[in-house]
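Note that one protein chain is taken out, while the other chains of the complex remain in position.
Labels A and B are assigned to the chains in the order they are written; within every chain, residues are numbered from 1.
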Amino acid sequence: MSQVSIFSSSGAYSSAWRRGSITRVLEDQRWFGLLLLTPTLILLGLFTAYPFIKGIELAVTNTTVGVPGHFVGIHNFVVLWHDDIFRMAVWNTCFYTAVATTVKLALGLWLALLLNRNFRGKAMMRAAILLPFIIPTVLSTFAWKWMFDPTFSVINYVLLHLHLITIADRINWLGVPWLAMTSIIIVNVWRGVPFFAISLLAGLQTINPELQEAAAIDGARAWQRFRHITWPLLLPVTMVIMLFSVIQTFADFQIVYVLTGGGPANTTQLFATYAYQIGIGTGLLSQGAAISLAIFPILLLVVIVQLVYIRKTETA
Amino acid sequence: MSIGGIGAVLATGRAPAYAQQRTLHWVRWSDFVPASDALLKGQITKECQKALGINLQLETINANDIQARVTSAIQSGNGPDIILGLNNWPQLYTASLADMTDVAEEIGQAQGGYYPISKQVATAGTKWIGVPWAVGGGLVAYRKSWFEAIGYPEFPDTWEKLQDAGKKLKAKGTPVGQALSHSFGDPPGFWYPWLWSFGGKEVAADGKTVALNSKETLESVKAAVPFWNDACDPGGLSWDDTSNNRAFLSGTIACTNNGASIYIEAKRKPDTYQTENGTPMYKDIRHAALPKGPGGQYNLPGPFTDMVMAYSKNQAAAKEFLKWIHSKPVFEEWFTSQQGYTDGATKYWEGDKVWSADPVLAPFKKVPAQGRLTGYAGPPDRAAAEVQTKYIIIDMYAKAVQGMKPEDAVNWATGELKSIYGV
Partner (left out) sequence: MIEGPRWRRSVFFHVPLTVFVIFLLFPFYWMLVTSIRPDRELYKPWSSPLYQPFWTLHPTFEHIHDLLTETLFSTWMLNTMIISIAATAISLFCGLLAGYALSRLKFPFAGSIGTGIFVTYLVPQTLLFIPLSNIIRNFHIGDTPWALILTYPTFLVPFCTWLLMGYFKSIPKELEECARIDGATRWKAMLYIVFPVALPGILSAGIFAFTLSWNEFIYALVFLSSPAEKTVSVGVTSDLVRGDVFYWGQLMAGALLGSVPVAIVYSFFVEHYVSGITGSVKG
């Protein structure tokens, strides 16, 4: 209670300090709350809400670069509905997000469990594994591009020397559709596992070890202990992390931009990269905006599902 | 200047108007020949200051990023004064470019006229929307000794011969290298001429009717599959514009369609790039035109056009600058530094001494005259640019090569074209 004594001794209580009108207002929860929210509301209103409205406006007109368009209703969306490439981008994005998030969760959890022990160099190890998360994505993806390069791939080199492949049927990491998708998932996982691992590690550390010991004494094996004690207690953290990861992965741009440009033949084309290609590459700003906007309902759905799930686990 | 005048200047602390610095912000791609960028940023910038009193701010960025900058500049109403556009990008931004008719006509008159392809991309109707800068040509760079060893003292001049040669070379581990991916330079440079050489085309001469769905196009797709499988490096499906350079210079492919940058780089560093016998590789490199198909022999050059932005407040300075830099003595400096990587946009530069400096590069001289642009047989307009940016033609071949039935690939591409051309 030492903090409270600051106020007692400052004489704020004992002296007859005047409650001016401003102070009165600030004491009112309602005004205080709204006041605190003001900077955020101004910032987001100006730089997100307003452009969002403008973006919707773009999507319902036929604006091209430098040429303001006029209202065309849902025409852009109809065009997209029939666009083969767009449909592929939708499928790719959903697949990419689903697989990458699942893998990141699994690997992140495993790594967190491994790190949740006392061993020498623990602190340094935790800092080191954050590196993939820290390095600017664009730059690390270039390193991966070099590692996947059909002519210079170090991965192929290793596989060759492990006698898993021959020179003739080398692995064309970025040139074969399913391999290209695998490659971008690998890079996304590489970048995301540290975030999952460290966050889940934090969650693990709040779990009282006595619970585990008690269960062990009762004869529960490691896997059972994990399933019935660790996992349920970890669920809140997991859901929050997953929510943000899904949102980020859905809107992923940099990895595909650097590694494949959406190829081969649009098999790695994602929402964000396609929106960019259409908007910037062909100057069809309205169509690009429509593509970006089309992400929104799907993302909202995914998020709502997760939020509901989080609410359920919170109240449980 | 009168004493009162000087006093007035000193009093206000401002220089008189005529001594005020004019600044011009020019954005170009990072040249594949780095020496040219160094020249522009160094020598030419100094000369520009002296001759015109203009402070030239040259910014070079990755070609892939130019369009993003153009878009945000146009939409936000400020940005660079002059931007170098590749291919038919000027056609995408017609409404936002300043009228360059006077400048372009003057240069054209003085230098023997522009090539048709340069003029096509830089004009909208009779108005010039940019000043053609140069033309990037592509030819097949090949390893002479390797082709000789398999019985081709001259580079194969038909696709059948190239497929045969490629098969033999692939068996030796050094196939034909060609990009079939989403990259802006090399893939179109090969696959559009492939389409044309079979007689295929995107639209009819009216520029509106989609004509892709034809017997000729189908033939070209059917022929592409065995060509790719027998003779080409499968890595090409994921190559960017630099991959074929690297593959060639490291000795893993025998030939590739490219600009002169492979040869120029090999010549620049003879010790780094060597043949398997330890001799400098550049001595073994020659250039040839893309082979003939049943419908002819074509190439797709890459025109460069300087676009002066309509929002720019320095249009007068920009015009002065462009006139100056295209003047024969100044442009000559830059042109020489390119060593034949580009052709001039006007016929005058065919006679330049750079072509006699190195016979290996001489074939590049003829490229613009034999070139065609995308959107054939219509004009290289916005719709053609959209087809190119979406890689429709490229993907048509990519899909077939990866197993789709040629008829389906052609139908898919035709459908895409139809929605782009608004049919």
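Here, a contact is a pair of C-beta atoms (placed from the backbone, for glycine too) under 8 Å apart; a residue touches a chain by one contact, two chains touch by 3 or more.
What you are looking at is a predicted structure, and each value in this text was computed from that prediction instead of being measured.
Across B:W29, B:Y282, B:F321 or B:Y421, the single residue that touches the chain missing here is B:W29. When the full complex is taken into account, the listed residue touching the unshown chain is A:I198, out of A:V60, A:A100, A:I198 or A:L259. Considering the full assembly, B:E59 is the residue among B:E59, B:E105, B:E148 or B:E407 that touches the omitted chain.
On the side of chain A, the interface with the absent chain consists of residues 1, 3-4, 6-8, 12-13, 17, 23, 26-27, 29-34, 36-37, 39-41, 43-44, 46-52, 54-55, 58, 107, 110-111, 114-115, 117, 123-140, 142-144, 146-147, 151-154, 156-157, 160, 167, 170, 190, 193-194, 198-199, 201-203, 205-206, 212, 222, 236-237, 240, 244, 247, 251, 253-254, 258, 271-272, 275-276, 279, 285, 288-289, 291-293, 295-296, 299-300, 303, using the contact rule stated above. In the full complex, chain B contacts the hidden chain through residues 25, 27, 29-32, 34, 57, 59-63, 65, 68-69, 71-73, 75-80, 173, 185, 241-242, 245-247, 249-252, 258-259, 261-262, 265, 269, 271-273.
Everything below uses one rule, namely that only the chains that are shown with their structure count from here on.
With centres defined as mean CA coordinates, chain B is found 38 Å away from chain A. Across the interface of their complex, chain A is touched by residues 67-68, 70-71, 74-75, 92-93, 95-96, 173, 180-183, 233-240, 243, 246-247, 250, 252, 310, 382, 385-386, 389-391, 395, 398-399, 402, 412, 415-416, 419 of chain B.
Across the complex, chain A meets chain B through its residues 64-67, 79, 82-85, 149-152, 167, 172-177, 180, 260-266, 276-285.
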